[in-house]
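Note that this complex is displayed minus one protein chain, with the remaining chains in position.
Moving on to chain A:
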């Protein structure tokens, strides 16, 4: 109520232009403080966004945007004609899909299991352990992975050797790269992902469990009938965020594992854009690819949002 009154009085003050000016002047500090932040977003976010127009040019770094020739959608056409790009698009989609199928559900399952732990000390210990990998960089995670999978000194190959299997150079095999990417993703992030679901589970009314128990519902039944439905909105929101980032698997996460031997199955849009754009300097072509990715990402968010609004009433905006 108090805030409503205050709001009304704020607007009443502006019966004239001059009074508005006086109001701004009185709180000038707020306006001054906001300037650097706004400038940051303009310079580092909006100018690059508008700079994406070079996707429709043959951009030359010497001529600039003003002097480079316009070529329309040539680069986009070229993109879909090259088998090389289609291969990369396929990798990106497949890895994104595997990520959604295999990585996304793990934190939900883990959160439910952690919530079932009765010993509080064990619960704390488990949480401490599973959050840890989140804080390690991808370079470190890749280093650890390499150590474990090393053909000569890695523990995995020692175990395989015990069963008489020849050492395998996992990071040098095309067929293992996607599995490695997904596996390290689960190792690094699934523990951390439980936080949000554990918070949602903590919000479940304990009376519900009690009455369910009286009705003779077992633990599994309770999980499906009470826990899952209550955390469903959280799951939907997280799923939406995931869909929106479908093509955004992450440059670092792939780049640290990539080498000429596993490139065919491991190269994704982000790593290709880096190689062809920054290293080989095909500025316009790779901007077209990047723009394609951003626009598809935006569409995915909008579609996902609409679907979820219809299905569950939950939405991001």
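Quick note on the criterion: a contact is a pair of C-beta atoms (placed from the backbone, for glycine too) under 8 Å apart; a residue touches a chain by one contact, two chains touch by 3 or more; residues count from 1.
Rule of thumb we're sticking to: contacts and distances are computed from a predicted model.
Its UniProt record calls the unshown chain "ABC transporter permease", which is the correct pick from "Indolepyruvate ferredoxin oxidoreductase beta subunit", "ABC transporter permease", "Insulinase family protein" or "ATP-binding protein".
Touching the chain that is not shown, out of A:22, A:153 or A:175: A:153 (per the contact rule at the top).
When the full complex is taken into account, the listed residue touching the unshown chain is A:144, out of A:93, A:144 or A:182.
Across the entire complex, the residue among A:86, A:101, A:165 or A:199 in touch with the chain not shown is A:199.
Contact between chain A and the absent chain runs through residues 3, 6-7, 10, 23-24, 27-31, 33-34, 36-38, 40-41, 43-52, 54-55, 61, 110, 113-114, 116-119, 122, 125-126, 128-133, 135-140, 142-144, 146-148, 150, 152-153, 155, 158, 187, 191, 195-196, 199, 213, 218-219, 237, 244, 251-252, 255-256, 259, 270, 273-274, 277-278, 283, 286-287, 289-291, 293-294, 297-298, 301, 316-317.
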